[in-house]
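Every protein chain of the complex appears in place save one, which is left out.
This part shows chain A:
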Amino acid sequence: MTVLVLADHDNKALGAATLNAVTAATELGGDVHVLVAGNGCAAVADEAAKVAGVAKVLLAEDAMYADALAENMAALIVSLADSYDVILAAATTSGKNILPRVAALLDVAQISEIVEVVSPDTFVRPIYAGNAMATVQSSDAKKVITVRSTNFAAAAATGGSASVEAASAAADTGLSTFVGAELSKSERPELTSAKIVISGGRGMQSGDNFHLLEKVADKLGAAVGASRAAVDAGFVPNDYQVGQTGKVVAPQLYIAVGISGAIQHLAGMKDSKVIVAINKDEEAPIFQVADYGLVADLFKALPELDEALG
């Protein structure tokens, strides 16, 4: 069996979630190859070649792959698919965009966001915002899978010595073009791989008030997240959203501030090792999953926390 893992990257560095995807691929058994498709991304291929467990890296460089647009990426993957039994990617927005297109072109089901490999054809995946776990068996000869990265350990970034081979580009579909991007810039760790995450909700009342969270985040080396309500209200950008339909995180420590704990939010953070809730409403459902609950006004508690952390 050979598994092709689609690398997530920005043409400069390999995305962290790819390491988790490689682990899932390894659990399937067989050889693991990584596809790095982009433009001017040879350094990413070299990085992927060092990842433990990777046997081969395919490098497809072309201007049309620079922004990982789904139509051309899917065409490329399908052109390579004959040699693979499984095509797999981390369930990032990029993986979620591209892989279902690949699956449909191959006339197979996609198995979305697996959290466990039971056997090479059987997987566990969350449904209903993680309130139920389904064990599904695939009857397709070729499998297309996305992986929830928080459920698979990261493969070692070094130790491997895979060969890098050039893959030829597929024909340009000409269906879409890149116009621009507005990416959030932050010196803080990435939300999905941070060891500590501190998130704010509607209780924060404004975007300005998020600086209270950010001060604490910087003392803890934490990433900052948010509930949907805080994003909808425009306090913070969309990429802060944690939850069923945002990002899934599972840090060592998750601190929820002014967040009520709706099931859609819990879906994105309930696998965190330690959960802290700070909320002025002692009935807030977030306390039902919190290891440590503090009933307090966040505008008093956050400055105190900042103070206490020295």
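Note that in this section a residue touches a chain if its C-beta (ideal position, glycine included) is under 8 Å from a C-beta of that chain, and two chains touch if they have at least 3 such contacts; residues count from 1.
We take it that contacts and distances are computed from a predicted model.
A chain of the complex is left out here; the name its UniProt entry carries, from "Xanthine dehydrogenase family protein subunit M", "Electron transfer flavoprotein subunit beta", "Oligopeptide/dipeptide ABC transporter ATP-binding protein" or "Cytochrome bd-I ubiquinol oxidase subunit 2 apoprotein", is "Electron transfer flavoprotein subunit beta". If you put the hidden chain back, the residue from A:A63, A:M133 or A:A153 that touches it is A:M133.
Residues of chain A in touch with the missing chain: 10, 67, 69-71, 74, 92-94, 96-105, 107-113, 122, 126-140, 174-184, 192, 196, 220, 228, 231-232, 237-239, 244-245, 247, 252-253, 263-264, 270, 273-276, 287-296, 301, 304-305, 308-309.
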